[in-house]
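Missing here: one protein chain of the complex. Every other protein chain is in place.
When the chains are written out, they are named A, B and C in that same order, and each has its own residue count from 1.
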Amino acid sequence: MILFHWMFDAVADEGYLPKAASTLASGVDDTFMFIWWCCVVFFIALMGAMFYFVVAYKQKDENEKTLDLKGHHTLELVWSIFPSFLLIAMFVMGFQQYVRSTIPPAEALQVSVIGKKWDWTFAYPTLGTFTSRDLVVPNQEPVRLEMISQDVLHSFFVPDFRMKKDVLPNRYTTQWFETTEMYEPQEGDKFYSYKFSFPDAEPKEGSTDLYSSAGQDVKEAVASQCAKEKKNNAALECSTDATQIKVGLHQVFCTEYCGDSHSRMLAKVVVLSPVDFDLWVKSQNNFDPDEKFKGNVSALGEYYAGKAGCTACHSNDGAVKTGPTWKGLWDADRKFADGSTGKANADYIRESILYPQAKVVEGFPAGGMPANLHKAFGQGKEEAGILAIIEYIKTLQ
Amino acid sequence: MSSEHAHHHPHYQAHHFHTMEQQNSSNKLGMWAFLVQELLFFSGLFMAYIATRYFYGETFTEVQERNLLSIPMGFTNTIVLLTSSLTMALAVREAQLIPTLENDESKKHRKNMMVLLVVTAVLACVFLVIKYFEYSHKLHVGTLPGHFYNFAEWPVYKDESTGRILGAIREGGIIDVESAPHIFFSLYFVMTGTHGLHVVIGVGVILWLALRAKRGEFNQENYSAVENVGLYWHLVDLIWIFLFPLMYLVQ
Amino acid sequence: MSSASSSAEHSAGTNYLNAKKGIASWLLTVDHKRIGIMYMITILSFFLIGGLFAMLVRYELLDAAPTLTAKNYNKAFTLHGAIMVFLVLVPAIPASIGNFVLPLMLGAKDVAFPKLNLLSFHIYILGSLFLVYTLAAGGVDTGWTFYTPYSANTDTSVISALAGAFILGFSSILTGLNFIATIHKMRAPGMTWRKLPLFLWAIYATSLIQILATPVIAVTLVLLMVERGLGIGIFDPALGGDPVLFQHFFWFYSHPVVYVMILPAFGVISETITINSRKHIFGYMAIAASSVAIAAVGFIVWGHHMFLSGQSEALGAIFSFITFGVAVPTAIKVCSWIATLYKGSIRWNTVMIYTIAFLWIFSIGGLTGLPLATLATDVHLHDTYFVVAHFHYTMMGGVLFALIAAIHHWWPKMTGKMFNETAGRIFAIFAFISYNLTFIPQFIAGTRGMPRRYHEYLPQFQDMQFLSSIGAFAFGISLFCVLGLWIHSLLKGEKAPQNPWGGLTLEWATATPPIEHNFEEQPICTSGPYDFPEIDVKEPMAAK
Partner (left out) sequence: MGHSHSEPHVTPLSIYYGVFGTLIVLTFITVGVSYLGLPSTLSVIVAMAVASVKAFFVANWFMHLNHDSKFNVYLFLASLWFIGIFFIFTTFDLASRDSIMKHSGTFEARKANVEKIIAPKDQWPVASETASH
């Protein structure tokens, strides 16, 4: 039973549960450890007795006599009553923690979580009209999530915060958390991947694909905003160097089975110091992609592709996801489900963005792509965004 | 139930039973176990009713106000079904009176039983015919389940792009999400449909009994088939006793 | 225990196996023994299919990067789940072993309704054909739980799968009511409820669950089929329905059904542990009562599958509290079994090794249920690999090891052949070790937060998933070894004596294999099922 030995080791060096990064986590861990050690004790006692009896009373000859024992009421009473106390203790501990996690503080920052096949979108109704593809939150401030799904059931799970709740299509569900520290897993971390996506989804050099970068885009946004702010307030406590900005990173999973790319429905929690968070909010509120990517339309297109969530289903490296890859798409011959064919020219791409069902490529699910994604490009930026994306696709040969 | 005192084994006693008494009580116990599962099966439908009523209580009231279900037809059906239940019970009673050894009396009672069984089956068919008229009327006006609901006086709003049904359309095109006639009629058709299916099966087994009686089967120690079909038929009646007021009457 | 044993010898020539010839004499038989055998063969072959899907899943998870496409993986774990639950685990012990043993143990000629028994087998076959058709029609990708709205909208062949499960439900219901009537009305003279072998108590509790819970899943599946067909809007939120309502419907059946799976296993263990330690069971009434108690309480805990589903938090707390109530009778059982070993004369044979393995596996399964029943910790563990490992330890490990133990235990009675003890023991230990290697790593992966139903995963879960896959392959091999053992016994096994294990229950009192009508003359039950001759009744320390 090397494995068991290993399990106890794991418990010893705190690696058995993920990092406890929220105010609720420690309480949950205490409960878990209490139950865990109860289980260990009972298991050893039961199995010990069993193996002892099996060895000690091994049959020696066919007709040896055995004890005439039909039962023992006091004993039976003991092992019926005694565990019940422990069980009640477990229930009470669990219940207290659960109540804490169930009732959010009134002053909590409200964030809307929108789940859809197969990515998350986060909106900050009290801070502005922008949306984010990662959950960016201020450190050590309570955050209340109001979650809604656009299609099927999802479930929002952050192991480091010990929190999870289903996301329903017909009702808002709510949960809350408050981070305790800013922890950024590094390469070589024992139980953590410093990667927040899959091995085949490595971000390209200098990519702004928000899906797989380890909070890089957030750091850059904060740094550039800091530079702007410093112009009229030099005393501001912030760094203009993206590499100097400290963040905490935590993995978000979807834990309610939701179809093909269920296992790719990931996101990050990016924890910023309150100052940096305000900067980030500012940067998002008056973020102007045209300015950021001045003169580089394809980069702008890549940004929009990330913002509108295209990259959740369309790879840029030939990998087949839910939708066709964009690599080598430009000007290629397309074969459609209805048997017709066509060329992937500008008109085709524009149509596919506006009316995804108009032409469905053979072998891919019809209705897999929501309509009107170009709305995500922002008011009055729809057409510009589409052109940018076309330019981006041109570069993926 | 011990096999010590040997006695004759009538041809209708299965080899693995010791006495007719054991066989009959086993059959009846088995039948009751079956009725239990029937009740649990319908309980699911009634739970769906409760939930829908909880979410869309207004809808049920509105259905009554608009008088979309015909109380006279439902009422007639109730009377018909209750009567068939009586005749079934009487048929079982006749079966209980058939003496084991054949004579004029046994013939008389068996004949009565056959007649009562046939009457029961006929009443069941009357029930089905009335149901047919109700259904065809709903088909005509369009008060149909879910997607197929297209009742012009109380329309629901369908979102073409997503296929969602968002709620009933009120005057001026306002959408009322708390009004869901399409779900009410889903319930109506699923519940009455399942019940109707049980009635159809009932007709079948009752006629099968009548046929066996014609062949001169059954007597007071071998009538558990009749008794069990009777139990089944009363259960169908029992379900309707709750279905009728819930669907047709309550606000 | 019986006076009929004398009559066994002179009818040794013909038995239920060779009394009638031809395939029709099997497919149309009303003999509970033949039906039981047919169930066993069908169930084991479906276990093979379900197992192959499991191997496919483990193969995919060997490495973090995907090898199958997402859709195929989703279909693989869905079919694995659906086949294992509906076709294998639910009927595993009651329909196969139960059918064969129950009337024999009762000293009856057959079950109360032999024709109904055959009918429920044919219904089972029909239902299984629907699932096979689902396989052929491209599979289904909803997960065996068929949660709405996904199941209401996915384009895979859900309807046929639902129809299959629906039909299988009725097979299980009919078996249940058949057993209830049989146990009530067909007990041998002198067999009072307190002399009823514990296996039959377990089957009895199981049957009650089957008739009370299964109809609800039946109606649920019907509603879901109609939901897909007509869009009735009861479960589908897009039409105004409520997905959480579906989960209530589903778990009202699907939680009690895990007791349909495990209670017969408890029964088997109660038999094998006494017969192989030559001792009276410890606390007969406690074990019998706890079976019924588990069955009853098992009906009011279904919500612990839904703590995070968006059901009322208050209700979640209530369900959590009641759930702990199930732990008590379960603990009583395990303690009683272990106490039964005390000062026994314990044989170290194959059956006993499987029994010990069961106690080990089920203890882990039961204890890991506690953090899942606790609200706060379940928030973290729900829908992770911790849950996967937990229910495999209880449902699959518990049931499977008990089933194999039962097959070995009654193998001589069923086939009239003995099997190779040495090989049997080796395979048993092999299976036990590889089984633990498969699922213990999943506990760790789950606690670290790896969600279930992922067809590719982040690098930090690599080592645990790899270990688990290796274990799974080894476990698969070990089961093939066991199958080989049985085949070898059928071909080369020596003739079995009438009562190889010295059992006192009535099935050992008749010929091996039994004659067509089980007993030459009606056996009379004179003593209890566990009053073994070895028990030294003059021992001072007696009951209570």
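Observations
In this section, contacts are C-beta pairs under 8 Å (C-beta built on N, C-alpha and C of every residue); 3 or more make two chains touch, one makes a residue touch a chain.
The structure displayed is predicted, hence computed values, not measured ones.
Put simply, the hidden chain is in touch with A, B, C once you look at the whole complex. Interface note: of C:Leu62, C:Ile300 or C:Ile433, the residue touching the hidden chain in the full complex is C:Ile300. Remark: the residues of chain A touching the chain excluded from display are 102-103, 146, 148, 168-174. Those residues of chain C that touch the chain absent from the view are 184, 208, 212, 216, 240, 242, 244-245, 248, 252, 299-300, 302-303, 310-315, 318-319. In the full complex, chain B makes contact with the omitted chain through residues 1, 7, 19-22, 25, 28-29, 32-33, 35-36, 39-40, 43, 46-47, 50-51, 54-55, 57, 60-61, 66-68, 70-73, 75, 78-79, 82-83, 85-86, 88-90, 93, 96-97, 100, 137, 141, 152-155, 157, 164, 166-167, 169-175, 177-178, 220-221, 223, 227, 230-231, 234-235, 237-238, 241-242, 245-246, 248-251.
Operating definition for what follows: only the chains that are shown with their structure count from here on.
Counting steps between touching chains, the shortest path from chain A to chain B takes 2. If you average the Cα atoms of chain A and of chain B, the two centres end up 51 Å apart. Per-chain CA centroids place chain A at a distance of 37 Å from chain C.
Residues of chain C touching chain A in their complex: 64-65, 69-71, 74, 141, 143, 147, 149-150, 153-155, 237-238, 240-244, 277-286, 308-310, 313, 316-317, 320-321, 324, 327-328, 331-332, 334-336, 338-339, 341-348, 352, 356, 359-360, 363-364, 367-368, 370-371, 373-380, 382-384, 436-437, 440-441, 443-444, 447-449, 451-460, 532-539, 541-544.
Listing the residues of chain A that touch chain C in their complex gives 1, 3-4, 7, 10, 16-18, 27-28, 31-32, 35-36, 38-39, 42-43, 46-47, 49-50, 53-54, 57-60, 63-73, 75-76, 79-80, 83-84, 87-88, 90-91, 93-98, 101-102, 151-153, 155, 157, 159-160, 162-166, 168-171, 173, 191-193, 195-200, 251, 253-264, 320, 365. Taken in their complex, chain B has these residues touching chain C: 1-3, 14-16, 18, 22, 25-27, 29-30, 33-34, 36-45, 47-48, 51-52, 55-56, 145-148, 162-165, 167, 177, 180, 182-183, 186-187, 190, 194.
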